[in-house]
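Just below is one structure, and these are the notes that go with it.
Apart from one protein chain that is not included, each protein chain of the complex appears where it belongs.
Should a chain be cited, it is by its letter among A, B and C, assigned in written order, with residues numbered from 1 in that chain.
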Amino acid sequence: MYSEKVMDHFMNPRNMGELENASGVGVVGNAKCGDIMKIYLDIEDDIIKDVKFKTFGCGAAVATSSMATELVKGKTIQEAVKLTNKAVLESLDGLPPVKVHCSVLAEEAIHAALWDYAQKNGIEIEGLKPPTDNDDHHHDIHDDEE
Amino acid sequence: MYSEKVMDHFMNPRNMGELENASGVGVVGNAKCGDIMKIYLDIEDDIIKDVKFKTFGCGAAVATSSMATELVKGKTIQEAVKLTNKAVLESLDGLPPVKVHCSVLAEEAIHAALWDYAQKNGIEIEGLKPPTDNDDHHHDIHDDEE
Amino acid sequence: MHKIYFDHAATTSTRKEVVDAMLPYFIEDFGNPSSIYEVARRSKQAVDESRQKIADLLGADFSEIYFTSGGTESDNWAIKGVAESYKNKGNHIITSSIEHHAVLHTCQYLESQGYEVTYLPVDEYGQVNPEDVKKAIKNTTILISIMYANNEIGTIQPIEEIGRIAKERGVLFHTDAVQAVGHIPIDVKKANVDLLSLSGHKFHGPKGIGALYVRKGVRIKAILHGGAQERNRRGGTENVPGIVGLATALELAIKDMDENNKKMLELRDYIIEGISQKVDFVKLNGHPTNRLANNINFTFDFIEGESLLLLLDSKGIFCSSGSACTSGSLDPSHVLLAIGLPHEKAHGSLRVTIGDENTKEEADYFLEVLPPIVQRLRDMSPLYEDFKKRKN
Partner (left out) sequence: MHKIYFDHAATTSTRKEVVDAMLPYFIEDFGNPSSIYEVARRSKQAVDESRQKIADLLGADFSEIYFTSGGTESDNWAIKGVAESYKNKGNHIITSSIEHHAVLHTCQYLESQGYEVTYLPVDEYGQVNPEDVKKAIKNTTILISIMYANNEIGTIQPIEEIGRIAKERGVLFHTDAVQAVGHIPIDVKKANVDLLSLSGHKFHGPKGIGALYVRKGVRIKAILHGGAQERNRRGGTENVPGIVGLATALELAIKDMDENNKKMLELRDYIIEGISQKVDFVKLNGHPTNRLANNINFTFDFIEGESLLLLLDSKGIFCSSGSACTSGSLDPSHVLLAIGLPHEKAHGSLRVTIGDENTKEEADYFLEVLPPIVQRLRDMSPLYEDFKKRKN
């Protein structure tokens, strides 16, 4: 079902954990739908020095969280804003159709943490939109054929 | 599907053939439904001296014809009138439900030949009804469940 | 004693290679393909690979192949599923009068539900005229269902042409290809079909497994509601060994098709020739050339089919007939009636459907025992008696 990359990131998640006194924290998803991702960012001089995640969710949710943190770690804020779910997907060699929403969630989690950082510091990050609370991404993606 | 008795009477039909100058001949069934039985009787002093049949039809049709001739051979007219499809069935150790109508046909064929004898000789045989031309017996018996 | 199986249109034995391919999925890799752990992943993979194989062999896409419990379910699903999906567009269905009961009875059921069905006639050889299809199409027509090849008389229909007409008029086209798949080269795209039914046991695959091809874009409602299997369209735990057997059998049938058909064609024509020469008052049913390589169907005047079968059986020859008596219904084969045979002749038909394992020796034995059997039954037949008397 899952690619080797996905299984690797699920079995050996990178950057799992919390950051005390994080510069920005983002939480997306909800327990109702079965996925919650929480991202902690440590930002210094516009650079993501450290990043950690905690995730409640399926294998894909864990793997996309792990991969997303890898993809932004050490990057500038501007680079992190440009993270897309597609980049996460590709780095993981793809996901089953019903799991694609997890990559969307991972992208949103990173952005939500950046937004929190921006709010806390009263700055505006170019290209960053406020996190939405609805979970419409779920509904768009399912492979419902009837 | 068929009992051994049925197969025996089908493979080795008794009294198969024609009688020239028969005292009575009966034909029942029709080609449309796939069964025609023709019975020839030779009657002397109210006794069935000889009997022959010809049958177009399935294995059960042949076997019931054969058995019916056996059951009336050497019998009196009154005994032959009392021949029932049940007697034919029992003597053959039964038939599959969809084939029961063949035994009815065999009974009717004997009766039709007796009727012909009675007509030709201007006599009335007690308990003998004129042959009917419809094939309702078919429709009654089928195991149609819906 | 001889044992000659001449009823390959009824069913075929499962090839040893097919059984061997199935076996691991009973005991070892028995997992439920919907589960995610190791043992189940192997079943899932087997199902996926089988689906891909069948798709490739028919010129279809992976996602266009759905597994069913056989030809009957495929036919029911295709017709009812499309009828329900398109009922807002119309309620008219076109089929032929010689379809298998899986199609005919489904259409009759739909008539009871308010659909209108046109049953096209066929010519004396059992062919549908594409012009008749064209004329029958109305604004309300939503589906045409015409079988690829007939199971009783072997006649092959002008499927491509009917498909072209359907396409031009924007009507969906289903074909019951249960007798054709594995026997005739079929490419669903070239054949212009939108839906196609097949059944494993007709080409040395297992019984109780079949498939339905549904072209991408065709809407089809489920008829077996349940779990999310088959992309949410057909519930039920997958019959993994059956699916693997189906794909293996189709692969082998298509691999050997040319060679087998060449052999069977020769044998078929040898038997047809033999019967025609050795027995009086007979008639070949079905198309003389446009017919399946395995199919021989004759009417023997004055005699009834089941009796003929029983006597052939007693000689170790196994075939079939269009007689009513074998089906438990009053009427003989609707196919034989549709090609214009009167009832009594339809009752006296014999179907011999050969397979690649049949030999010329078997055909010779058959041609040796058949004439005396026919004569024996004719001697017993009041119809033959009448005929002779009329002649004299």
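Rule of thumb we're sticking to: a residue touches a chain if its C-beta (ideal position, glycine included) is under 8 Å from a C-beta of that chain, and two chains touch if they have at least 3 such contacts.
As the structure is a prediction and not an experimental result, all values here were calculated from the model.
Shown chains touched by the undisplayed chain in the intact complex: A, B, C.
Contact with the omitted chain, checked across A:62, A:83 or A:104, is made by A:62. Note on the undisplayed chain: of the listed residues C:51, C:174, C:201 or C:347, the one touching it is C:201. Touch with the hidden chain on the side of subunit A covers residues 7, 10-11, 13, 16, 18, 27, 31-38, 54-62, 98-99, 138-139, 142-143. Those residues of subunit C that touch the chain absent from the view are 3, 5, 7, 10-14, 16, 18-19, 23, 26-28, 30-32, 34-40, 68-73, 75-76, 100-102, 105-106, 108-109, 199, 201, 206-209, 222-228, 235-242, 306, 309-310, 312-313, 316-320, 326-329. Subunit B meets the missing chain through residues 1, 143-146.
We adopt the following convention: only the chains that are shown with their structure count from here on.
If each chain is reduced to the centroid of its CA atoms, subunit A and subunit B end up 87 Å from each other.
Mean C-alpha positions place subunit B and subunit C at a centre distance of 39 Å.
The set of subunit A residues touching two or more other chains is empty. The multi-chain contact residues of subunit C, meaning those touching 2 or more other chains, do not exist; every residue touches at most one other chain.
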